[in-house]
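Reviewing the structure listed below.
Excluded from the complex is one protein chain; the other protein chains are retained at their positions.
By letter and in written order, the chains are A, B and C; residue numbering begins at 1 in each of them.
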Amino acid sequence: MSTPNNLGGPPSNSGGYQLPRDHYLNSTYGIRSWLLTTDHKRIALLYLISVTFFFFIGGTFASLIRIHLLTPNGYLVTPETYNKLFTMHGVAMIFFFLIPSIPAVLGNFLIPLMIGAKDLAFPKINLLSWYIYLVGGCFVLYSFATGGLDTGWTFYTPLSSVYSNSAVTPAVLGIFINGFSSILTGLNFIVTIHTMRAPGMTWFRLPLFVWAHYATSVIFILGTPVIAITLLLAGLERMLHLGFFNPVLGGDPILFQHLFWFYSHPAVYIMILPAMGVISEIIPTFARKPIFGYSFIAGSSIAIAVIGFFVWAHHMFLTGESAYAALTFSFLSYLVAIPSAVKTFNWTSTLYKGSISWETPMLYGLGFIGLFLIGGLTGLFLACLGLDIHLHDTYFVIAHFHYIMVGGAVMGYVGGLHFWWPKITGRLYPEGLAKTAAVTLFIGFNLTFFPQFILGYLGMPRRYHSYPPEFQVFNVMSTAGASILALGYLLPMIYLTWSMRYGKIAGPNPWPATGLEWKTASPPLTENFDVTPEVNWEPYDFDNRHDLGLDVKGAPSLAPAHGDD
Amino acid sequence: MHRTGELYGQFENLDQQRESASLGMWVFLVTEVLFFGGMFMTYTLNRSTYPEIFGEASRSINLTLGAINTVVLIGSSLTMAMSVWAAQVGKKQLVSIFLILTLVLGSVFLGIKGVEYHEKFVEHHVPGLNFNFEPGADAATNSHAQLFFSLYFAMTGLHALHMIIGAGLLIWLIRESFKGRFTPEYSTPVDLVGLYWHFVDIVWIFLFPLLYLIDRH
Amino acid sequence: MSDNSSDTHSEHHIVSPKVYLTIFAALMVCTFLTVEAAKIDLNAYFGGLNIIVALVIATFKASLVVLFFMHGKYSPKRTKLVIICSIFWLATMLFMTMSDYVTRAWK
Partner (left out) sequence: MQSQLPLYPEQASNFAPSVDALMVYIIAICLFFAVAVTIAVVYFFFKYKRKSPGEIGIPIHGDMRLEVVWLVVPLLLALTMFAGGAVIYVDYRRPPLDTLDIYVIGKQWMWKLQQPTGLREINELHVPVGRNVKLILASEDVIHNFSVPDFRVKMDVVPGHYNTMWFRPTKPGRYHFFCSQYCGTNHALMGGWVTVMEPSDYETWLSGTSAADANPVVAGQKLFTEKACATCHLQDGSGRAPSLNGVYEAKVLLADGSTVTADDAYLRESILAPSAKIVAGYQPLMPPFQGQLTEEEILALTAYIKSLQSQPVPAKGAGVAPAGKK
């Protein structure tokens, strides 16, 4: 176990902490020390800045879309511009914010800390991933700036490869390049989790956050190369007038959809699995009890990653795909719902007989369960063949995946940022403001997206710059919600930035939590730990942890090996 | 546990370092399999849709050169494997010799590939450049044959790109081997480049029958 | 560290040049066979037999390369799992996508 000689201040919660003398933020100075760093923690911060930038861009597009849709005929922008707005919103948010957000920021920062390693297995490759991300991002920004992109983020052929007049080629290249960033991140995580665990850190002592990232990395390395090559082929088709997916030249546009969704459906799990990992850390910490059904939650992450690869053609029920294939894919889609249900029930049960504190990260945890529940359950409607005939490509789909991606993934990301903010910066954020922001986000989100379920069932198709007047009421509600939502996102951006300088000093373990990352200083040393830590406790075990300063009664009781019976 | 060779800061010992590197390479090769996989998928569907024209187009590419290239590439895999062996048993000179042989065979492969590409160029078989399958072919035949050649160039081109990257890695290895860097204790770079090189060989083992041998009877 | 100590020694298995040469010879024979087989109209006996033969030979050759040249045979279980995963996912993509096209005509 590490000795607390550089933990900054008293080890127990007697208040009045000081920042440690040496940590990763002050070990070296200057712009070069950041741009050439191989420290996973600094790279995580580089990612934090860049994904926030893309979130801001994507968010701006989203606001414009919502304002435009206030009236049926939409006076704000022309149809061309509207199509570019939703396409660029999707591309920026999915490929450059949601997919890298939790893995590349929180995962990068925390995985080595959580498993007791000094860094990821390949620190230089980690830095390279960030640069690849930047290069890919520049291509996409170039596309946005010169002609924009109006194909929809799905790039369906032959619209994207033949008919679109916008800057498709640079965008496709940008996403192709960015794919290698994901691949290298996933590769790094897998190798690190396999070979870099500290003594005593067995697979079943790994935090569930790490399990979730392992599952995510599996998708990264198996799925991403397929989208890369597919978009490359579509790009070649566009540049050289080839015919891979162009029916006029003998190609098959449906093949593009198969290859696209082979990655892009699992990509949804790239977004949600890490968020599930975050929630699996937050809930036991703030309920102060072991997570209910550890091995089921860990196993369900892997199950989601694996089964998630066998369901892709449920995006294609109405393309004329074989009815037999549709039946198979619908059936498999229902199977992938089960592990998500298992997780939700286990989180809920963890609250039972806990000691629940209502601090900000827990509010996000609560919000996540609620929103993910709605997002997940509405997936059952879309997986249902008969209902999908009606719901496919309507606002119901929009609402469903925003509940998963924004209600799930972004809530998890923001919640995780709050939870580990003291570890990352060494300082606490203002609790009152943070709670206000969490509640604002929750209300704004629901007001924005719940009406869209009804719009969808009424039949409003997605990607419409104008719509029949009977749909207006729900659109107005949605736009009203979006403005609340925007406020909810601006608040944390402001007070988190503020707290980096003025926040209260947090100390090594403010909540307290049981993970290994909380055993080192806040912010941690460049090498993470003074000496390689040795793990001799079970995950989320408060009962036998005398070092946390909690009211642990009596002698340590025997804990089961796997955290459940 | 002390051994020669560089230990990077993030690792506890050389065993851990070597293992991480090896696992990393294997995981990378998995992504490569899926990367080529997208093209194999496109190939499979199109070939099953247009079997006759794919056969006809396939007959127009040079089987002799393709077969020679297969032999050359498998030969280079052998020399690559031998250089790994030489590093493992500590024959430093042999490491360099086998690496150079591998590079030479790899370059021969690329050279022959260039000759084949040139033939295709002369025959107006390069899609997007000057494509015209055969005089008098109707539009449908022409565009379906163009599909075959698009795939031919995409697949062999991507493969050749991997070969060029591999050749670059080999040049770096040869330089290091001249310095006597590779020993029985430290042969990781040779091992890893070897894995990569063999993988590129495997891709060709599938490309050869799929592109050259569709309908040769 | 945790689960890797047992694998350590197997990584360093040294394959003798004799084995390499034997494998090389086998690969050459297979290359010859696949070219010759392609020149015979096997499809006359059984539809698609030509491509089946070609792919079986190619798969066999690839297995030789993986097992011996790449030391797959002497690798830790974890590496074998990685290899199997790649084959499994590639097969999934090919098989499940083609299943759509093949069954479209069924009624």
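Just so it is clear, a contact is a pair of C-beta atoms (placed from the backbone, for glycine too) under 8 Å apart; a residue touches a chain by one contact, two chains touch by 3 or more.
Predicted model only: the values in this text are computed from it and were never measured.
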Point to revise | Visible chains that the absent chain touches, using the contact criterion stated earlier | key: A, B
Check your understanding: Of A:159, A:443 or A:500, which residue touches the hidden chain?
Key -> A:159
Check your understanding: Which residue from A:301, A:330 or A:360 sits in contact with the chain not drawn here?
Key -> A:330
Point to revise | Contact with the hidden chain (one of A:59, A:112 or A:250) | key: A:250
Practice item. Specify the residue from the set A:83, A:101, A:301 or A:425 that touches the hidden chain. Key: A:83
Check your understanding: For subunit B, which residues lie in contact with the unshown chain of the complex?
Key -> 49-50, 135-136, 138-140, 143-144
**Study point:** Contact footprint on subunit A, counting only the chain that is left out
**Key:** 79-80, 83, 150, 152, 156, 158-159, 162-164, 247-254, 287-290, 292-296, 317-320, 323, 326-327, 330-331, 334-335, 337-338, 341-342, 344-346, 348-349, 351-358, 366, 369-370, 373-374, 377-378, 380-381, 383-390, 392-394, 454, 457-459, 461-468, 470, 473, 541-543, 549-552, 557, 559-560, 563-565
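FYI, only the chains that are shown with their structure count from here on.
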Review point. Across the interfaces B-C and A-C, which one involves more C-beta pairs in contact?
Key: B-C
Study note, to complete from the structure: Chain-centre distance (mean CA atoms) for subunit A and subunit C, in whole Å, is 36
Study note, to complete from the structure: For subunit B, residue numbers touching 2 or more other chains are 12, 16, 19, 23, 27, 30, 34, 37-38, 41, 45
Study note, to complete from the structure: Among all residues of subunit C, those touching at least two other chains are 1, 4, 78, 85, 89, 93, 97, 101
Point to revise | Of subunit B, residues touching subunit C in the complex | key: 12, 15-16, 18-19, 22-23, 26-27, 29-30, 33-34, 37-38, 40-41, 44-45, 48, 63, 67, 70-71, 74-75, 77-78, 80-82, 85, 88-89, 194-195, 198-199, 201-202, 205-206, 208-210, 213-217
Point to revise | subunit C to subunit A touching residues, read off their complex | key: 1-4, 78, 85, 89, 92-93, 96-97, 99-104, 106
Review point. Okay, in this complex, where on subunit A does subunit C touch?
Key: 194-203, 222, 226, 254-255, 258-259, 262, 309-310, 313, 320-325, 328
